[in-house]
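To start, the structure under review is shown below, and the notes come after it.
Every protein chain except one is present and positioned as in the full complex.
By written order: A, B and C. Residues from 1 in each chain.
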Amino acid sequence: MMVDSPDRPEPLTGDRNLETEEFVVNMGPQHPSTHGVCRLILTMDGEVIKKVVPDIGFLHRSIEKIAENRTYHQFMIYTDRIDYVSSMNANHAWCVAVEKLAGIEVPERAEYLRVIMAELNRIASHLVFLASFAIDLGAVTPFLYAFRERERIVDLFEMTCGQRLTYNYMRIGGVSKDVPKDFVSETKKFCSYLYPRVDEYEAILTENPIFLGRTKGIGLLDLPTAINYSVSGPPLRGSGLKWDIRKDEPYSAYEKFDFDIPTGENGDTWDRYKVRIEEMRQSARIVEQALEGLPEGGIKAKVPARFRPPQGEAFARIEAPRGEMAYFIVSDGSTKPYRVKIRTASFCNLQALPVMARGWKIADIVAIFGSLDIILPEVDR
Amino acid sequence: MGVVQKVPVYLEKIPGGGLITTSLDAVLNWSRASSLWYLLFGTACCAIEGLMCTGASRYDYDRFGMIFRASPRQADLMIVAGTITNKMAKRVKILYEQMSEPKYVIAMGGCAIRGGPFYYDCYSVLRGVDLVIPVDVYVPGCPPRPESILEGCLKLQQKIKKQKVSDWSKTEKFIPEPK
Amino acid sequence: MTPEELTSKIKATFAEKVEELPAVTGIPAFKVKPEHLEEVCTTLVSDPELNFDNLPCLGGIDYPETNEIGVVYCLFSFAKRHHLNLRVIMPRDNPEVISVSKFWVAADWFERETAELFGIKFKDHPDPRPLLLIEEWDEGYPMRRDWEGKDFIRMPETGQEK
Partner (left out) sequence: MRAARQVWSGVYNLVLGLVTVFKHLGHKAITLQYPDERMPMFERSRGVVVLLSDPETGKLNCTACMVCARICPVYAIDLERSEEPDPETKKRYPVKFEIDNTTCAFCGLCEEACNFDAIKLTGKYEFSVYDQKTLLYDRDFLQELGRDVPYEKKKKPLPKAKAAPKADPTSPKPEEPASPKPEESPEESPGEDKPEA
């Protein structure tokens, strides 16, 4: 590897005269802290990690092959399953890419609804992160709190589209259903309910000395490495780059909303956690603004059932909760895509794990892995 | 097959022995059904619904005496939540074999039952977890609601309560039948 | 840099080494011969005006009709905020191209995946092991369009594609 951070701590510290032998620890594929089925092969020197080799593919479901055999409409249900914790964002990415390809204008109300859903899902996704991250570090209470709030978001989604996890809500050219009558008031209630709850998580975790000891200064990722490894999302922002596709390459209706991009300073585990916590507040802000300005009008552009985009290619990326999600679509003018390449955030973020974990203790890898917020179907597709 | 496993069979044959075995059945099955410790084994979407949401505040596995275990050695129940790929299939079998008897399996969601949405046009997904390990209860859904999986657990408890100690001697080797 | 400036800049820098393709939704696209790729990438990374420091996406693409196979590189520059789409087209029988993981480490896994699923060989790859499929996979390259496997069930025709 070309890029190597100079300020990484040395794996071995202190005077040691004893001869030691490296040994290999196998973590996974079934391990409670790998959030799915990821295998990490750790080469250890005592308690210190010398090398991490992630072994992936335990959830490779050949979604790219399936995409070649489904129509553009039908493939929507598979995008749900690529990133199941934030299906709305995965749907959104697919819609944005196909609409770019075919040049479809989306009604404004649909764009607003998409933004509301995507942001609510971002909050839900970060709550799942918080729950699993806290439970990995030994704090069970935030798990119960986070899922209590998540249930409310899930109720909002179920009210709108009928499912709790794989929403399949967006359609090419709009959204499938208009929101029900009391959705707006319920969501407003939820947003005002969320802010004090986020403060509550912060009261439990952020400055807690045990939590600080487990996260502060652990798993450093410096900015040039992060960029070269194509790391995106909260890990990139945690390393200090003010970069958010919602702000810098706005899609949908994001340029109309006012929100901040939280960034970290050191690029450690704690910064990545803090960025996500702050993003929850910002997402709630976006939702509130979008609900305020929710325009009337149609929710779906006219797209034929046998939708045939023109021949060509499209590359579109959006900011999903875990980072940048992009679709590269090649169309041959038929109802099915010729080739779909799915670029997911976790795939690249996981690749940077060896750099971040090298030199730390074995107990820290749980924190570092958790702070990346990897979703395995996104890695393997 | 040890002698201990044969004892209930002979016990049942002596006069009055039936009474002992049935009361033994009742006690054992009651304790087994009400302390189903499940293995934290989630692969895909269903893991969020079946293991995390259902274990969290609103639906609560603890009410059924179900507590999650990270190690298969301590678990009685394996909820196969999510897609099992060919690469994972071997590991699933190993995990199942590591669990101590009596052990039960719930196949949760379409993917675990028969490949689900990944049945067609897919080169890497195992079409049903029952091709590698025996399954007791199937919970359809993609993913199923937490209530559905709780209902599946209740169904499994009913199944456990119908077990007999005299069936212990019939330890069958599982042979996956080709579909 | 705007896409137009970028197009003219690249044309001026590389002359006949690159061949312009239709833009990918506003992103300039260029075709590069496999033997020129290393040189082109070196310039793309080191030239202070181009400065492509990030590789968001890399994937294979198969054209069985023309017996060709390609690799698509989506490049991005955080410093200059511009996109570029590069493409390498090779004959399908023995495709071989230089690995770009020495320019962008992110290419490492992308290339392993592409090598495994499309059968494209990446020269000088630091870690050329398979990535996603089972260890004992021997059924060829599944993402090629004419691939057939023994466990592969095609969805029956339902009339959508007419």
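Going forward, a contact is a pair of C-beta atoms (placed from the backbone, for glycine too) under 8 Å apart; a residue touches a chain by one contact, two chains touch by 3 or more.
These numbers come from a predicted model, not from an experiment.
In the complete assembly, the contact with the undisplayed chain comes from B:Cys142, out of B:Met52, B:Val92 or B:Cys142. The chain omitted from view is touched by exactly one of A:Met44, A:Ile82 or A:Cys161, namely A:Cys161. Residue positions on chain B in contact with the hidden chain: 57-60, 63, 107, 110, 113-117, 119-120, 128, 130, 135-142, 144-145, 147-148, 150-152, 154-155, 159, in rising order.
Chain A meets the missing chain through residues 70, 73-78, 141, 148, 151, 158-163, 166, 168, 171, 176-178, 180, 200, 203-205, 207-209, 296-300, 302-306.
Note that in this section only the chains that are shown with their structure count from here on.
Chain-to-chain contact here is organised exhaustively, every possible pair of chains being in touch. Computed from the mean C-alpha positions, the centre of chain B lies at a distance of 45 Å from the centre of chain C.
If you average the CA atoms of chain A and of chain C, the two centres end up 24 Å from each other.
The set of chain C residues that touch two or more partner chains comprises 132-134, 142, 154-155.
In chain B, the positions touching at least two other chains are 85, 87, 120-124. Interface residues of chain B facing chain A in the complex, by the touch rule stated above, are 40-45, 47-49, 52-53, 56-58, 70, 72, 82-83, 85, 87-88, 91, 95, 117-118, 120-125, 142-143, 145. Contact residues on chain A toward chain B in their complex (touch as defined above): 29-32, 36-37, 57-62, 65-66, 68-70, 77-78, 81, 84-85, 128, 131-132, 143-145, 147-148, 150-151, 154, 164-166, 376-377. Only residues 132-135, 139, 142, 149, 151-155 of chain C touch chain B when the two sit together in their complex.
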